[in-house]
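Below is one structure, written out as structure tokens; comments come after it.
With one protein chain withheld, the remaining protein chains of the complex are depicted in position.
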Amino acid sequence: MPSGQFAVSTSAHMEFVDITTQLQQAIDDSGVSDGLLVVYNPHTTAGITINEGADPAVQSDLIGVFARIIPEDYPYKHREGNSPSHMMTTLTGSSATVFIENGRIRLGTWQRIFFCEYDGPRSRKVWWKILKG
Amino acid sequence: MPSGQFAVSTSAHMEFVDITTQLQQAIDDSGVSDGLLVVYNPHTTAGITINEGADPAVQSDLIGVFARIIPEDYPYKHREGNSPSHMMTTLTGSSATVFIENGRIRLGTWQRIFFCEYDGPRSRKVWWKILKG
Partner (left out) sequence: MPSGQFAVSTSAHMEFVDITTQLQQAIDDSGVSDGLLVVYNPHTTAGITINEGADPAVQSDLIGVFARIIPEDYPYKHREGNSPSHMMTTLTGSSATVFIENGRIRLGTWQRIFFCEYDGPRSRKVWWKILKG
């Protein structure tokens, strides 16, 4: 099962980084033409989501709504002050599974795969595995 | 890896459509008796969830709570006016993975698999892949 990882460097407290190109490169390198790609985020204040990539306003709207619906004034017990970030991780999920067909990630017309930074800026990793099919 | 897709036609702005029967049909057609089924939504204002199918009130309650917790009055930058729908997509997730045993999708007693429409009514697609195991 081909697998690997790559680094993502984030530059804001909250940021969605389009990682589709790096993931396509991983598939290209593997030589796999059909199967599944599993994308995994190993951090507890980040996530993986699939959403619109054409208009960057969608990503900033998602970040804005996350910041609004997760309260800052809750009496959090976790001392690091980043409990809202942990909550966003659980709401987003830590992985995504997408299809590989003819050597390409098969996404919907407007879809891109994003690494979601919820407690940056930081140096992060993305792990991936490919199942041949 | 057997794969395919089918159409889902939605009739409301927000609607949960039970797609379990179509997915079971896909497994029947594939002849696979044990493995995994991956269900994938290629749209950025829709999702896939697994929840209770016995009482339709659960689905309408989920829709109602989504509409309540995602603000309508936020200063969204995305001009299409459907940023709340994109947010629901990220909160729900774009795929589900379920087990196949003895030729059947193995779900919990009350579970059904739903296509979640967040910006309908529209003509949608559901993609699937089956891993033999």
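Think of it as A and B in the order they're written, each chain with its own count starting at 1.
Just so it is clear, a contact is a pair of C-beta atoms (placed from the backbone, for glycine too) under 8 Å apart; a residue touches a chain by one contact, two chains touch by 3 or more.
Not measured: the values here are computed from a predicted model.
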| said: Just checking the interface: what residues of chain A touch the absent partner chain? | reply: 1, 3, 38, 40-44, 69-71, 74-80, 83-84, 86-87, 89-91, 93-95, 97, 127, 129, 131
| task | Extract the touching residues of chain B with respect to the undisplayed chain. | result | 34-36, 49-52, 55, 57-58, 60-62, 64-65, 68-69, 91-93, 96-99, 101, 106-111, 131, 133
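In the analysis below, only the chains that are shown with their structure count from here on.
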| remark: Two copies, chain A and chain B, superposed on Cα atoms differ by a rotation in degrees, nearest 5, of 120
| request: Starting from the mean Cα coordinates of chain A and chain B, work out the distance between those two points in Å. | output: 20
